[in-house]
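All protein chains of the complex are present and in place, except for one that has been dropped.
All chains are identified by letter, namely A and B, in their written order; residue positions are counted from 1 within each chain.
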Amino acid sequence: MPRPHRRRFLVTLAALGLLPRAGVRPAGAAENDLAPIIAKITSGKALQPGRVRIETPLLADNGHSVPVRLTVESPMSAADHVSTISLLSDRNPRPVIATYHLGPRAGRARIATRVRLNGTQRIWAIARMSDGSCWSGHADIVVTESACLDGS
Amino acid sequence: MLPRSLRHACALACLFVWTCTQIGPVFAADAERPSPLRSGIEFTSADVRSLQDDDFQNPGMLWVTRGEELWRVAAGKSGKSCADCHQRAETSMKGVAARYPVYDAAAGDVVNLEGRINLCRTHRQAAKPLVYESENMLALTTYVAHQSRGARVEGAVPTELRASFERGRERYRKRIGQMDLACTHCHQQNWGRTLLAQTISQGHGNAYPAYRLEWQSLGSLQRRLRACYFGVRAEMPPYQSPELLDLEVYLAWRGRGLTIETPGVRR
Partner (left out) sequence: MVARVQVPGNAKRGEIIDIRIAIQHKMETGFRFDLFGKPIPKNVVNEVVCRYNGAEIFRAELGSGIAANPYMQFSTIAEASGEIVFDWVDDAGERGTERASITVSA
């Protein structure tokens, strides 16, 4: 079916400045100060970047349910394994999303879940190893907002 | 959680739709049914699609599990459960949802799946009807409809349904609400277009009851329809009102041939 008006329609929208980024918050500044929370997790030890990977869509189309997968590089042996993974949000009203306790019986350090994100932000995963060292990874997620209120 | 930005987004949405309608008769031919016929799932993101396709992760399956439990629970003065009369839902309820809504001679009215379940509650179990959109009603409806997953919507319009069908069809084209829009403006003339981050689908009912991320829950087709009324700032008809039932009849016809997805997942 030819849609002769589609172009004009899009041009109109573009002229109104509505097309790009519409409905998407610009990557805002962090609202949560995660430092004290991280200090508690690491017991004050240095937090090293690396070994932790967060997989999530770059663009989440609904902040109520965003898939997240956490993977930590570790042999997961009795002597050398991940003890906890904490998932933190830099914009949610409660910054600690979850804390997972695992051990050598996990075989591998990989956890998948779905989270709520209060807008575009950076999330952090902090892994604490059996030797007490702490590692971190992060991911930036753009959260689009609903097009319409739903009062149903 | 984000009232201000939501309001902002909504204003944009209104502007979008207003623009749509002001450009003029967008398409000359307002065909009765969209062509090609496409389920709403095709307009969703990869994440929503994979959520629907994974029978474990699909949150709607929790309502199926709950419905399966309720199926075996005796209720009312009859002391009978659904299973006592209908045995295994996998066989007795297979394909049933594909035929609904139907005309029920005894009730002398149009009956959707929820209505049928309540007729069994009151007439066969001598139990209180379930409240529309209550967790138990949703669970039983989802469980029953799930037995038709993969079946095609029949959407037949026998003579007894004709009047309801015609009212539904008219309703579908009637402008409503402060935004002065009809269903057809969005789902017939503008499907496939992006409304901010959301793509407007053809507006079919083949996924319902469905889990919506926006609701953070499962809901009936009528809840979805009410959300569309709300979206155009029209008064929401009550659950099981003739208005919504007529629309359900029309939607079944309009979407006939689509595959039932219950429990679908939608944004």
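Just so it is clear, a contact is a pair of C-beta atoms (placed from the backbone, for glycine too) under 8 Å apart; a residue touches a chain by one contact, two chains touch by 3 or more.
Computed from a prediction, not measured in an experiment: that's the story for all the values here.
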Where does the absent chain make contact, in terms of the chains shown?
-> A, B
Selected from B:Met61, B:Val111, B:Met137 or B:Ala197 as touching the chain missing from the view | B:Met61
Of A:Gly50, A:Pro75 or A:Pro93, which one is in contact with the hidden chain?
-> A:Pro93
Looking at the whole complex, which of B:Glu32, B:Asp53, B:Glu69 or B:Glu170 touches the chain that is not displayed?
-> B:Glu69
Could you list which residues of chain B touch the chain missing from the display?
-> 1, 56-57, 59, 61-63, 65-66, 69, 216-217
For the chain that got dropped from the picture, name the residues of chain A it touches.
-> 64-66, 87, 89, 92-94, 96-103, 105-108, 110-117
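Just so it is clear, only the chains that are shown with their structure count from here on.
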Cα-centroid distance, chain A relative to chain B, in whole angstrom = 32
Please name which positions on chain A make contact with chain B in the complex.
-> 1, 3, 5-6, 8-9, 12-13, 16, 18, 22-25, 57, 60-65, 67, 93, 118-119, 144-152
Spell out the residues on chain B that touch chain A in their complex, using ranges where they run on.
-> 1-2, 5-7, 9-10, 12-13, 15-16, 19-20, 23-24, 26-27, 29, 35, 45, 47-48, 193, 195-198, 213-216, 219, 223-224, 226-227, 229-231, 236, 267
